[in-house]
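Quick one: the structure is below, questions incoming.
Yeah, one chain of the complex is gone here, protein chain that is, but the others are all in their spots.
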Amino acid sequence: MTAEALTGLVFLPLLAACAVAALPGRLGGGFVLAGLAPLPLCLIVLTGAVVDTGTVSLAIAGFASPLGIEWFVDPLALILLWLNTVIALVVGLYAARDYPPHSARGGRFWALWLLLTSAMNALLLSADLFNLFVTLELVTVAAIGLLVIDGKPAALRAGMRYLVLALLGSLFYLLGVALIYGQAGTLDLYQAGERLGPELLPVTALVLMTVGLLVKSAVFPLHSWLPAAHGNAPGPVSAVLSAMVVKVSIYLIWRLWLWLAADWQPDWALPMLGLLGAGAILYGSVLAFLQVRLKMMVAYSTVAQLGYLMLLFPLFGPLGFTAATYHLLSHGLAKAAMFLAVSNILAVMGTDRLDRLGGADRRLPLDTLTLALAGVSILGLPPSGGFVSKWLMLQAAWAIEGWGWLIVILAGGLLAAAYLFRPLAVLCARPATARPADDVRAPSPAGLRWGGIVALMLALAALVAGLAPAPVLTLLEGGLPPGARP
Amino acid sequence: MSVLEWLAAALLAAGAFFFLAGTVGLLRFPDALARLHALTKADNVGLLLICSGLAVLGGSVRVTGLLLLVWLLAMLASTVSAHLIAGRALADDDTGDPLDEGADERARSEGGT
Amino acid sequence: MNLLIDVLIAIGLVVLAWQALVGGSLFRGIVMFIVFGLTMALAWARLGSPDLAMAEAAIGAGVTGALLMIAYWRLRALGASRPTPRSRLRARLALGVGVLSSVLVAMIGLAAVEAIGPGGEAGQALAAALPATGLGNPITGVLVIFRNLDTLLEVAVLLAAYVASRAALGDDKAALPLPPAQDAPLVGALVAVLAPLTVLVAIYLLKAGSQLPGGAFQAGAVLAAGGVLLMLAGRLHPAPLCGLGLRIALVAGTVVFSGVGIIMLALGQPLLAVPGTWAVYLIETAMMVSIGATLVLLFAGSAGLSGKALR
Partner (left out) sequence: MSLLLPALVVFLLLNLVAGLWRVFLGPTAADRMLSALLFGSTTVAMLLVLAQWQQSPALRIAALLFVMLAAITSIAFVALTQGRVAARRAPAPPVEPRQ
């Protein structure tokens, strides 16, 4: 049964994408539904298996590594699969308003959306270094397609820049894979890790792959493409880009350093990766505060929040690992909610310039509430999911007496408070200043309320994640990286 | 070396000579049409000689047929290409290329050839 | 002598790459890039990878060269001005980055040459498992049987690239149409010979691919080159053809490949198991059709030959 579930996770959206791309018109919505709706069922089956046995693996075509490719699911991968599926489904509900599947543009949107979902699932399942490269490519190409789907010149420019940098990152990653294959004679991540040591060549390969993935995940100081891309993409696309697409690259960096190189990671590297994270938190937060456009602020906030995921390396241990994973989860939900709410605001007000959004709360109470609730989670205030992760992270820093990291985490929280309160204050406190622009393609009130409810659901999920973290944390403790096991 | 191998060696060497002639023509002849003339003729003969030499060495009908096909296709391609490029060279009355950073300086220094 | 050949090719590749990227004339850069492709084919030949030499030939000569030419033409037709000269500082910075990367590449290369590890385990497993499949070409074995998930997802990448390019182009933004080639007599004769020949060669490559170098990728690229030729000669207009058939051709590779794999799972076999040589041919044929169709349509979209392609 698990084999069928794993197959469904990748092949249902893939085949649905083919159907949407090839068969025109009326059936489109049905195909999309058939590709996305059964995914939670697959995941429930898979979750049962992972809870029972700890890990699940499947050799594709019956050929075990090193000859073939193997899929491998541990609790970390499982949690990300859930996040990806929830985001794809819920944000998809929102996107159905702007991109009806039976239109030409909508058909293309859903083909790319389904391909992206399938590729991300395949990436999370894969335990093969080259297969991971292929899935990364598919993720990148589909993401860029979604980014430019409206044909806005700013989005096209951002997409071109993203494309070039992402290809550069891919080449770095591929070079590292080639070096590792030459040394280990296998492409399986776990097998290769056992056969390599801290010699020059494996470490070089590791660094090359990491640099490539840092570009793809826009970690400071390689983040320059992200704000333009996420700030100019259509709302649902920004949501999925920020919530999942950049994070799967960071997930791969975790896999490389904590699994592949668990026994031979060079000591000097972990604090350096942490420093990148600290730089991202401080720089991204300050720039988020300085933005004049709401959507750009949210995009820079992503740059900052990605930094916490890099703090896993200096704070490595059972606590640090669960904290970072939980941050990934709660930030994904909260940031998706935020981008959707901003997209609603943009659609109604005709602008997202902060100085022209005064009094928007009266016209958009639901979206203002969503922004505030998601902000609570990003800030790390109780009882949100963000609070749980930051609290665990502080404990981890405390336990290793890493005062510098402690200060960075606290400062990041304060800065987040600063940049998040500013737009809320503008939205709620100021008198109405702006009239909606006339040329805005404002959605109907029903569609608007629908979009607002979807965004609110995500924000509430991020909040609820803080009330009941126990199952996820227990699950994660069953799948710690090799070095973190007591 | 057998007689056949000597024959092949002679054919290959002659082919190499014609390729050299084509390259010298490409570098030394004064204008595009003259260069085109030298290049396509010499290269086709060179390729024919090399193909013949290799056919002698290969010694099978299949290889010979394939080499013949390659040469015939090369003739076809270079005929069409040369014709098209010659038409372009005739229509081309200047070196002005708006996407060329150094075009102006070169045109000035070469007197607008 | 061997070493001399290899060193000449290696130096040539570096010089050509540098010349293709360096400023100055854009057209010169394009020609340098085309020559780079030719030299790369020689490098693959020297490295004992005729498969890659073929792919380089088909893609480089058949699609990329034409694509770059058309892109250049469109840039000029759109009235692009010459690029602004780069500032001193940026040139120096680029030089520094270049030197640093060369040092890095040299270090990696030296380390790789120095420490040739155990390696080859996957290769040995492949050599042991290949005879049971009935295939003689290990590359086809890896692509279609042993690591077929990679291949399947690569075909999906092509599909995604096509849909993404359509998305970027939009519905209403018609590309600049290309004037038909006028020297019709000669071009017509060329097309009359080459168009059937590309189909023939593609089928040969597909069939030979199970035992000899070749396979779906090369065959698809050759088909695509035939399509590009027809378009350039003004014989093929994508718009009337963009019906259901063409769209099915676009997704055929992905659908047939995953369909076979899922049917095998339903029959109690492992996922994506390939039941026999006939299935290899079936999958490769579908992939060839998809690759050819996608490349031609990508060319049509970017070359400005089509007004409304898909939908």
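Chains: A, B and C, in written order; residue numbering restarts at 1 for each.
Everything that follows uses one rule, which is that a contact is a pair of C-beta atoms (placed from the backbone, for glycine too) under 8 Å apart; a residue touches a chain by one contact, two chains touch by 3 or more.
Keep in mind it's a predicted model, so treat the numbers as computed, not measured.
Novice: Relative to the complete complex, which of the depicted chains are touched by the chain excluded from display?
Specialist: B, C
Novice: Can you list where subunit B touches the absent chain?
Specialist: Touching the missing chain: residues 1, 5, 8-9, 12-13, 15-16, 19-20, 22-23, 26-27, 32, 35-36, 39-40, 43-44, 46-47, 50-51, 54, 57-58, 63, 66-67, 69-70, 73-74, 76-78, 80-82, 84-85, 87-89, 91-92, 95, 97, 106-107, 110, 113.
Novice: In terms of residues, what is the contact footprint of the unshown chain on subunit C?
Specialist: Within subunit C, the residues touching the omitted chain are 1-2, 4-5, 8-9, 12, 15-16, 19, 25, 27-28, 31-32, 34-35, 38-39, 41-42, 45-46, 48, 50-51, 53-54, 56-58, 61-62, 65-67, 69-70, 72-74, 76-77, 79, 174-179, 181-183, 187, 190, 194, 197-198, 201, 205, 208, 212-214, 218, 222, 225, 228-229, 232-233, 237, 239-240, 305-308.
Operating definition for what follows: only the chains that are shown with their structure count from here on.
Novice: May I ask which two chains are joined by the most contacting C-beta pairs?
Specialist: Per-pair contact counts point to A-C as the maximum.
Novice: Rounded to a whole Å, what is the gap between the Cα centroids of subunit B and subunit C?
Specialist: 26
Novice: Would you pull the subunit B residues touching subunit C in the complex into a rising list?
Specialist: 73, 76-77, 79-80, 83-84, 87, 97-103
Novice: Enumerate the contact residues on subunit C facing subunit B in the complex.
Specialist: Touch residues, subunit C against subunit B: 23-28, 72, 75-76, 80-83, 85, 183, 186-187, 189-190, 193-194, 197.
Novice: What part of subunit C is in contact with subunit A in the complex they form?
Specialist: Result: residues 107-108, 111-112, 115-123, 125-126, 129, 145-150, 153-154, 156-157, 159-161, 163-171, 173, 244, 247-248, 250-251, 254-255, 258, 261-262, 265, 269-274, 311 of subunit C touch subunit A.
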